[in-house]
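Complex shown without one protein chain; remaining protein chains in place.
Going by the order they are written in, the chains are A and B; count residues from 1 in each one.
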Amino acid sequence: MQRSLTLRAGALSLIILALALFGWQIAVSGVGKTEAMDPEYAALMGETATTGKSAMPGPLDVGATIWKHLKDPFYDRGPNDKGIGIQLAYSIGRVALGYGLAVLVAIPVGFLIGMSPLMSRALDPFIQIMKPVSPLAWMPLALYTIKDSSLSAIFVIFICALWPMLINTVFGVSSTRKEWLNVARTLEVGPVRRAFTVILPAAAPTILTGMRISIGIAWLVIVAAEMLVGGTGIGYFVWNEWNNLSITDVITSILVIGLVGMVLDQLLARAQALVTFPE
Amino acid sequence: MALFDNPFGTPRRLRGGCSCGGHADQATHEAALPSGDAAITQAVEATMMRALFPYAAERRAFLRSVGLATAAAAVNQFLPTRFVAEAFAEAGKPEKTDLKVGFIPITCATPIIMAKPMGFYEKQGLNVDVVKTAGWAVVRDKTLNKEYDAAHMLAPMPLALTLGLGSNPVPFAVPAIENVNGQAICLANKHKDNRDPKNWKGFKLAIPFDYSNHNYLLRYYLAEHGIDPDTDVQLRLVPPPEMVANLRADNIDGFLAPDNLVQRAVYDGVGFIHILSKEIWDGHPCCSFSVAQDTIREMPNATAALLRAVLQATAYASKPENRKEIAAAIAPANYLNQPVTVVEQVLTGTYADGLGSVKKDPKRIAFDPFPYESFAIWTLTQMKRWGQIKGDIDYAAVARQVYRATDAAKLMRQDGMTPPETTTKTFVVMGKTFDPSKPKEYLESFAIKRAS
Partner (left out) sequence: MSTLLPFARQARPVAETRRTTSSDKFISIEGIARRYPAPGGKQTTIFENLWLPVRRGEFVCMIGHSGCGKTTVLNILAGLEAPSEGVVIVDGQAIAGTSLDRAVIFQGHALLPWRSVLGNVAYAVSSRWRKAKRAEVEARARKAIATVGLAGSEHKRPSELSGGMKQRVGIARALSIEPKILLMDEPFSALDALTRGTLQDEVRRICVETGQTVFMITHDVDEAIYLADRIVLMTNGPEAKVAEIVENPLPKDRDRTQLHHAPGYYALRNHLIDFLVTRSRTLRDAMPEGYDPMHPPVVRPSLSEADAAAITAEKPALRA
């Protein structure tokens, strides 16, 4: 019964997808009104102007573009034109670096803050103000102070990934059940051992939730940051294709960005499942 | 004007009895000689005086004409001292050969871009990466941060940077202009029958950057037709690729932008060419090749080599017969990332105007590297006119410090090119002659302006 439900749900998903693609293709395959042009003039114009072809690409165009990128993901034709695989690698590398740094800072600092009610109260307003700041608002400041666009992008990821993890770590640590702490106290467990054997496992699910929020943000931010500073990365790729008004490539990159984001999220979801304990 | 403070401390008599002119005789001079860094600076200054004015008679005439304090200040302007003939004349080995030059993907950057695929940088022994950049502010910041050794900037940007408009003041130099003309006012198709600017009240028009001749030309054009650009229309800063998309989405009524974008709007059937920018001012500078002055000081040879490559590429690009080849070289994704036919229409001047006819204007875009100081002076008058510069300004001094006409002329001569005879020239903007020696009067002659 369960299996047949899964099967039916899968089949339904496929049907919905097929219908959506079909509808999309129909919607863009219409030909608009065109005026008669003399051939010399027409030669200088694009298809939208000459044949009335929709400016919006259809699923077939996008499919062809995806295939084109998949066929050769790692080409390198100079500093401004690299394959989508290379661009993704740049972006993932930056996210890994900025996010990794944020983990290294947020978890220990969150731990210290969470263990002290005084500190958590005192720092809370600062964290609350910093948290909702848009990633791109950090960008000019980062560029101005760090004076390196690549490092700035990493910094922006760091600063944006930091807060959810910090807040969740503080919350997870400070809401460790009193009775678990009392167990550790009656067993004369020292502070370091207590941190690792009681507080960390108790707070781990909350911390992982924060990490999962953060990776989502980091991935959102890298695309935006790379669009801004350019150079390399999937964000630059989108910008470069947007610059060329190539909607087909933009849609392709949207799919790729979504896919990678999903994979990153799922990785952390797995990690989260590992540390979550039923009560 | 802290920028032009005299670092000499006390005004110095340059015609005294000693080598520096500050002392009664050489002995007193030597007794007063500073040591360490100060000594080096003074030595450099002395060299510079000699380099600027190799002939004693000329030097004396200069000092007589401008007075001592002004002379010191004038020399100070050239403090990136070795960026003068002697540094370039020796054609020394570049201090470093791996260089990065930033550009914005528009046809104005043609010389800077094409120098890469067509081997002009290589010929100078340089390994240059031309790096596509997302916007003017980013180009500015990356150049300030020394991520780029030099960059393609809008011609007014180095002036703004040097004066500290919109950023901290950092002295920049324009050793070469990239292109003249090559911009256009593009309007949405719905305005095909509304061609008189007098009826444009309430228009939303896009420009690429505050410190751009696009801004100043559009404002000039509107003001000449009685439209106050600050109150009668909305001028919006829009990144170039978004201009066409915004035009399609009907968010803006038009824009004044580089021709490849204008042509792209025509190509995609969303807009038409109202006028080319050359119809406002034929021969106006648009973009510049810009270097920070301290970069020049740190690596004069590399900068000179870079500049030579750009000058030669510009010279090559200025010949109409080369334009098709250039279009093919710079259209791919690594550079402009535009359909070849769009780039070709811009560079060859045979283009569709969006109104159904094919126009031919070989001077639609031209490449002329010479950074006339009068260009800078005109730009400064417009910066002041629209309130970007507040207070008084020494037009000529700023222009000379940033637009390096003399240096460009020297290099051009070395490379067998023929530079213009003078570093300034008069020109006509919408029928009105601009005399670079009378910027104040020029500014006062406008009815619509923000400057008091």
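As a convention for this text, a contact is a pair of C-beta atoms (placed from the backbone, for glycine too) under 8 Å apart; a residue touches a chain by one contact, two chains touch by 3 or more.
Predicted, not measured: the structure shown is a model, and the values here were computed from it.
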Displayed chains contacted by the hidden chain, counting the whole assembly: A
Candidates A:8, A:77, A:121 or A:185 - the one touching the absent chain: A:185
Contacting the left-out chain in the complete assembly, out of A:117, A:201 or A:258: A:201
Absent-chain interface as seen on chain A, which is shown: 177, 179-180, 182-183, 185-189, 197-198, 201-202, 204, 275, 277-279
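Everything below uses one rule, namely that only the chains that are shown with their structure count from here on.
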Distance from the mean Cα position of chain B to that of chain A, given in whole angstrom: 39
Of chain A, residues touching chain B in the complex: 35, 37-38, 40-41, 43-46, 48-49, 55, 77-81, 140, 143-144, 147-149, 227-231, 236, 239-245
Chain B residues touching chain A - in the complex, by the definition given at the top: 105, 116, 129-135, 137-138, 141-142, 144-147, 240-242, 244-245, 248, 264, 266-269, 332-335, 337-339, 341, 345, 350-352, 356-358
